[in-house]
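Have a look at the structure that comes next, please.
Missing here is one protein chain; the remaining ones are kept as they sit in the complex.
Per-chain numbering from 1; labels A and B assigned in written order.
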Amino acid sequence: MSGEQSASAEHNTVDHKPTYGIYILVWLVLMTLTGVTVAVAGINFGNLTVATALTIACIKSYLVLTFFMHLKTETATFKIFVAVAVLFLLISISLLFSDYSFL
Amino acid sequence: MHNNGNSVSYLDYKGKHSGIFAWILSTDHKRIGLLYLMSTLIFFAVGVTLAFFMRLELIAPGRTIMDPQTYNSLFTLHGIIMIFLFVIPALPAVFGNFFLPILIGAKDVAFPRLNLLSWWLLVIGGLLAVISVFLPGGPVDTGWTFYIPYSIRTNTNVMPALIAAFILGFSSILTGLNFVVTIHRLHAPGMGFFRMPLFVWSLYATAWVQILATPIVGITLLLVVFERAFGVGLFDPALGGDPVLYQHLFWIYSHPAVYIMILPAMGVISEIIPVFAHRTIFGYKFIAFSSLAIALFGSMVWAHHMFTVGMSETAQVIFSLLTFLVAIPSAIKVFNWVATLYKGSIQTDAPLLYALGFIFLFSIGGFTGLIQGALSVNMHIHDTSFIVAHFHYVMFGGTGFGIFAALHYWFPKMFGKMYNMRTAKTGFWFLFVGFNTLYFPMFVMGWLGMPRRYFDYLPEFHIYHFISTIGSWILITGLIIMFTNFIKALRSKTTYTKINPWGGETLEWSIQNTPSLENFEVIPTITAGPYEYKDNDEILVKEDN
Partner (left out) sequence: MSTIAEHTVEHVHRDDVGSRLGMWLFLFTELVLFGGMFLVYAVYRYTYQAEFHVAAKELNTSLGALNTIILLTSSLTIVLSIVAIRKKNKNLSVFFQIVTIVLAVGFLVNKYFEWNIKIHHGIFPGSEILLGKGNGEVIFFGLYYVMTGLHALHVMIGILLIEVMTGYTIKGRINETNYVRLESAGLYWHLVDLIWIFLFPLFYLIT
């Protein structure tokens, strides 16, 4: 339609050379992390147990978002959008706990 | 860009469907906008009728025309219909659909078929809500908030109402999604974000709230459905669930939802004020960013609906403080509108009257909102008719008047007909006077202790209820005057050909009335901001010739 769009549509088809290797590598890391999270679940870190599990889950999601979901090669708009959505959830949970943590 | 009315208007365009299917299967954003207009106005009429009977019941203490159970159902249905089927979709889905693509110089929205789907979802959800009234079990009587535990104990038709609200939420999400992509991807060359009209900015902020907040209420209502169907125990106090958590989740959406309702109205006012003052808007960027700020802060204040439920004091203080903060961006807008009027050459046609009505009523609604945001006062007026007055000042005096302003402003462009200006102004004064007579006494009696949602009241409140009911009659007279004026205009044979009756500078005023299927013959290239009125006098003279 507009010049801007056809330019970006072209950009879309020629962005980066697709390769299998990187995805298989990411998958291997994800598998390892799954192994780690199951292995450390048995150890009692006290309050840190949940934190450890969630940290590993966050690393895994980061990998899925960046590589499998191609966020790495998308424009800044996409990255800002994801940040906004995550921020919204974080705001909600922290404000919600301003009620539950202080009873 | 002037095509002198040669192109076929969207109203006469022959697509592949005919008859009514040319409308209900159309993917043209303008036709979908009119579909939304028709459906939301029908639901508005239903909501007004319900409210009329509620007010009539309250004209005298004790039973007047209905029993208490009917009254409970009436205020519930009034709430559900007005919120989910009128105030939320009315501005974004009607005027957003019709004008967003035109305002940014596009041929349609990004996903036209998705757009049609969201209208169908609205219709399905609306019908489900209506059907639930007539199913055995009786109309839902929980209030539109579906508070636990009553909503999992009552035997009325809560399930269909919950599912209806879920579907309507989905419809709202899809509209928001469509608008965000449209604004990002389809703006005309040269139209950067800071050359977009402020209505577009407000729709953008609204769309984000629709996308991010609506799923929360979706899942919450779904959890109530599961609770009723399977007894999963997530909210049921008998099984260890926490009813206050339900309220949290409900308001995480439903407070931002009031910004879904008011933000587009603010956008409309930001369009109308500079046009009728013939002056560049004062503080464009402040107004633009205040929309985003309202969307952000608006998501952080939900628990101010719950100051009396026994939250932690920390939470109460935080939410009270944030509530005061959200007033700042709203106030920025009001100051900028007023500053735009200052030293302008003001043309007091009906759209401006409604816009000024908006500013006045919204200011009262906004200030009384701050009163409730203060913790100690909130304890006193919580769940009284003070609250009812407050949100009607914001939702009806604000959004409602915004919708009427938009109707009067864009009517000639949408239909190629012009209404009678004198009648429109008369209608405004009836509405304005009726509105204040109806709702202002509620502030007073609420302050004196009249609870909301009550079927009966003590004799000392009689005078206020009586005045209020009289006000509802004046208000309805105003509505009848306004809509007969529109219907007369639509039925008249004379076509209105002036393409820029008010002297606006935004793109819709550069194309023919009742625009063609693709709006523009050639996509315009934008070289200036939307409100540059330096040569406005010239344009007005040219139009008159």
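Of note:
Just so we're on the same page, a contact is a pair of C-beta atoms (placed from the backbone, for glycine too) under 8 Å apart; a residue touches a chain by one contact, two chains touch by 3 or more.
This is a predicted model, so every value here is computed, not measured.
Touch with the chain omitted from the figure is made, among B:V123, B:L234, B:L292 or B:I481, by B:L234.
For subunit A, the list of residues touching the undisplayed chain reads 1, 5, 8-9, 12-13, 18-20, 23-24, 26-27, 30-31, 34, 37-38, 41, 49-50, 53-54, 56-57, 60-61, 64-65, 67-70, 74-75, 77-78, 81-82, 85, 88-89, 92-93, 96-97, 100-101.
Although one chain is not displayed, its contacts with subunit B can still be listed: residues 15-16, 27-28, 107-108, 110-114, 173, 176-178, 180-181, 184-186, 211-216, 218-220, 223, 226, 230-234, 239-242, 245, 248-249, 252, 517-518.
Note that only the chains that are shown with their structure count from here on.
Once the centre of each chain is set as its mean CA position, subunit A and subunit B turn out to be 36 Å apart.
Listed in rising order, the residues of subunit A touching subunit B in the complex are 1-5, 77, 84-85, 88, 91-92, 95-96, 98-103. In the complex of the two chains, the subunit B residues touching subunit A come out as 106-107, 184-189, 208, 212-213, 216, 244, 248, 252, 299-300, 302-303, 311-315, 318-319, 523.
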